[in-house]
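Of the protein chains in this complex, one is absent; all others appear in place.
To keep things simple, chains are lettered A, B and C as they appear, and every chain counts its residues starting from 1.
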């Protein structure tokens, strides 16, 4: 019965597409989605009681090792979007997240995505996720 | 006579990492790579005699349908990078590209990546790649 | 009784600095501020009952003609910032805005800034601000 999640396994954030994020087709540029995913990870970590900036000060960095995105529908300037960020898997030094981005107005799925982060020290070498952080990553 | 490539199957571009493209870890932000891949596709198309902006005026748009990147080494501000962009496969309405990004100074592989583009009209509906363009996409 | 503002003369938005917006010095890159100012203008217009995207569809575009920013204090990743956007002056075809950006946590002034927008048609030629919009710009 133990093993209940001690931290939220997912979090939602909502935000509007900025003008500067859209391209001449009038749609959110495909590179910008990865910035949103990073915002999702920041909030998920904050819900677990950690601030990424504090981890960085301790010399605990998470670097993106792999990223993939499947684009379903274009998003436009000023669209309100909702991003769900989930932790799928945690190993000794890696975290897999997955993402679903939806337009609030019509509920349409904008994209799905997956990333793998590696935990590294200041020198860029892979290290174990610290013991006080790991339990909060379900 | 048969089967010679009528268009370059790959192209190389070199450029320097801009300060504004790097993050607090001092490295090229993972979202920026996708902007470079787009630059590579633009140049590959230019070598084949087309300008993407002219295609857009004709109502022929290429949208990113899938993208994936595997990050191997960090790149830093002011690093000179060389990007090789290749066309891997062309179907009626899609193009698969792959990418290799290398640091010029030490030849180290920074990342590999793959994208799938879909050809769409102004209304966003998938269309066949136009007949004058397709033969130039090997 | 005369002279009540028929539209909000200023608006406030709050947001967090994104990781991808900061540079190797760990601070918000100076180019990013202009994206925030644009967000402020969008919200100010929305409060007046207009959506910039709807104006664009009508062929009414606002382009930045002049911009200036005075940076006082650096802002860091994950800082919560509050931006106040004001309309300072409206002429036949131009709007002057001013901005104050403050860190929520300690109330410190991050920057002040000013922009002048020109109202243009689809062809880029300066036009008068439309009659239904102008009264809402105090």
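Here is the rule we go by: a residue touches a chain if its C-beta (ideal position, glycine included) is under 8 Å from a C-beta of that chain, and two chains touch if they have at least 3 such contacts.
Because the structure is a prediction, the values reported are computed rather than measured.
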Residue among C:32, C:103 or C:136 touching the omitted chain: C:32
Hidden-chain contact residue, picked from the options C:63, C:104 or C:128: C:63
Interface with the undisplayed chain - residues on chain C: 24-25, 27, 30-32, 34-35, 38, 56, 61, 63-71, 74, 124
Chain A residues that touch the omitted chain in the full complex: 19-20, 22-26, 29, 31, 77
Chain B, residues in touch with the chain not shown (by the definition above): 18-20, 34-35, 38-39, 42, 51-53, 76-78
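In the analysis below, only the chains that are shown with their structure count from here on.
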Intercentroid distance (Cα basis), chain C paired with chain B, Å: 34
Whole-Å gap separating chain A and chain B, where each centre is the average of the chain's CA atoms: 25
Contacts with two or more other chains, residues of chain C listed in rising order: 19-20, 77
